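To start, I am sharing the structure in question, which I have written as structure tokens.
All protein chains but one are shown in place.
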Amino acid sequence: MYTDKVMDHFMNPRNVGEIDDADGVGQVGNPVCGDVMAMYIKVKDDIITDAKFKTFGCGAAIATSSITTEMVVGKRVDEALKISNREVAEALDGLPSEKMHCSNLAADALKEAIDDYRSRDADEESE
Amino acid sequence: MYTDKVMDHFMNPRNVGEIDDADGVGQVGNPVCGDVMAMYIKVKDDIITDAKFKTFGCGAAIATSSITTEMVVGKRVDEALKISNREVAEALDGLPSEKMHCSNLAADALKEAIDDYRSRDADEESE
Amino acid sequence: MRRVYLDHSATTPVHPRVAAVINRYMLADFGNASSIHEFGKTAQQALRWSRERVAELVGASEADEIVFTSGGTESDNLAIKGAAAARKDRGRHIITSAVEHHAVLHTCEALEEDGFQVTKVGVDEYGRVDPEEVSEAIRDDTVLISIMLANNEVGTIQPVTEIAQAAREREILVHTDAVQAVPQMPVDVEDLGVDLLSLSGHKMYGPKGVGALYIRRGTRLLSQEHGGHHEKGRRAGTENIPGIAGLGEAAATTMEELPQREKHLERLQRRLIEGLLQVEGVHLNGHRRERLPNNVSISAAAIEGESILLGLNAEGIAASSGSACTSGALEPSHVLLAMGMSHEMAHGSLRMTLGRDNSQEDIDHVLEILPPIIDRLREMSPFEIQ
Partner (left out) sequence: MRRVYLDHSATTPVHPRVAAVINRYMLADFGNASSIHEFGKTAQQALRWSRERVAELVGASEADEIVFTSGGTESDNLAIKGAAAARKDRGRHIITSAVEHHAVLHTCEALEEDGFQVTKVGVDEYGRVDPEEVSEAIRDDTVLISIMLANNEVGTIQPVTEIAQAAREREILVHTDAVQAVPQMPVDVEDLGVDLLSLSGHKMYGPKGVGALYIRRGTRLLSQEHGGHHEKGRRAGTENIPGIAGLGEAAATTMEELPQREKHLERLQRRLIEGLLQVEGVHLNGHRRERLPNNVSISAAAIEGESILLGLNAEGIAASSGSACTSGALEPSHVLLAMGMSHEMAHGSLRMTLGRDNSQEDIDHVLEILPPIIDRLREMSPFEIQ
């Protein structure tokens, strides 16, 4: 049911892990639903320089996490924010319809991480 | 679904036909039900000496007609009257349950023929 | 002894291509289509492939308009009960015909116990429904019309297109039982204008125990089988992948073979009918032209159908009778009676239904064997030929 691209990202996920001194961290989902995703980003000069993830979830959840980290590195924060769940799914050559929510989750985790980064940034500035 | 005995009597029915100077004739059934049986008997000294039949009906109707004519020849009239539908069916090594009514019909046709014979006999005597 | 099978409307042998497909999915690719592993994926692909083939065969625009069932009977039950249940708040009147298969008639009768009213339109002496009569039977509370495409006993083809036209103008669902039609003639749900169409595997050289129901996109039906979320919630139960794949292959085979098959059957049919009409007191049942190419139904005066069958069977020829005598009911065919036939003639009916595997030699053999059987039975009969 999964494309080769999904299987590749599931079997060889990119950027698994945490970033100890992350500039932003986002965590979405909950174990009741069966998907939890944590996304870590490093940002320098408004450019995302590194991204890592940890995911509890199905194959699609892992693959969307993986490809999202790949997609954002090198992008400006505001560009990264524009990544839609459709783009995530397309980058994987598609997802089964019942798995589309997983790409949502990845986009949400990224958004949370960026929000976190921005709020920290704002805090620093206001200090 | 039929025994070999039924098939034998169906394929090679005994005593098919009419008896022009029959001493008794019985006809039962009707085309609406799908079975019509006519039985002809000759009687001498209270003994049935000949029996013939004509039947419109299924395999079981034909076979029961045939075997009934065989069973009655040589019997006294009161003995022949006692032939039950069970005996007819047994003489054919059995009939499918939904065909048991056909053996009834043969016994009924015989009874009608004997009634006819007796009423003619009575008429003759009363003349 | 030469064996000649002339009972293709009762059931057909499985096409060798179909059997090969079934074996593959029984033995090698035996997975459950709900499983997410490789075996499941292969099963899912077979399911999809078959759905497309069946959709193609009946001219459906989308594969998802096809739901797989356990046969023609279940397709008819699902169509009628499913539609009735979904529409019962709009109205509780159903129109059908007097010559439908019991899978339709008894289902409608079961609905009568749930407060539905059923109008059964009659047929003419050739077994044809009059579309006018159907139109006139339509009421404000009519929610469904179920008229078969071709009759299983006498092969008469119904004017479903005309019937559907009047119905659809009034937003009434139209179901057609095409179980007998599909293997013998082109069937297209758009041309017919129907919302629901039943077919059955074992009448089309496919497997027994599998059928399909075409459900026009947007038509709401309530599932009649509860359980897992199979067939998009329209029919629960682990999908019978070997059977469904077999049905798909049977659909593909039918698509390929149909033009040839129709010609072949028509040729044999003409020969058999002409030969039989030479026999005294033999009458052709059904319509002369609006008729399935594989159906030859006759009535022979003064004799009874089952006894003809037994005689034929003893000579290796398999046919069937319109009479339901075997079921113990003693009722002659409701179809022949609806056509106005006398009980006696109806009891004397004989149905020979041809198939792709029959040859001209088979027909000639039957024409040699049957007349003496009729003669012999007539000698035993208390009736005269009128």
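A, B and C are the chain letters, set down in written order, and residue numbers restart from 1 in every chain.
We take it that contacts are C-beta pairs under 8 Å (C-beta built on N, C-alpha and C of every residue); 3 or more make two chains touch, one makes a residue touch a chain.
Given the structure is predicted, the values throughout are model-derived calculations rather than measurements.
Touch, as defined at the top, links the missing chain to these shown chains in the whole complex: A, B, C.
One of C:72, C:131, C:293 or C:348 touches the chain omitted from the figure, and that residue is C:72.
Annotation: of C:155, C:243, C:275 or C:293, C:243 touches the absent chain (contact as defined above). Contact with the chain that does not appear here is found for just one residue of C:54, C:83 or C:103, C:103.
Residue C:310 is the one among C:157, C:296 or C:310 that touches the chain missing from this view. Although one chain is not shown, part of chain C still touches it, namely residues 3, 5, 7, 10-14, 16, 19, 22-23, 26-27, 30-32, 34-40, 70-74, 76-77, 101-103, 106-107, 109-110, 200, 202, 207-210, 224-229, 236-243, 306, 309-310, 312-313, 316-321, 326-327.
As for the chain not pictured, it touches chain B at residues 1.
In the full complex, chain A touches the hidden chain at residues 1-2, 7, 10-11, 13, 16, 27, 31-38, 53-59, 61-62, 97-98, 101.
Please note the rule applied: only the chains that are shown with their structure count from here on.
Across every pairing of chains, the maximum count of C-beta contacts belongs to B-C. Centroids of chain B and chain C (each the mean of its C-alpha atoms) stand 41 Å apart. Taking each chain's centre as the average of its CA atoms, chain A and chain B sit 92 Å apart.
Multi-chain contact residues of chain A (touching two or more other chains): none found. Multi-chain contact residues, meaning those touching two or more other chains, do not occur anywhere in chain C.
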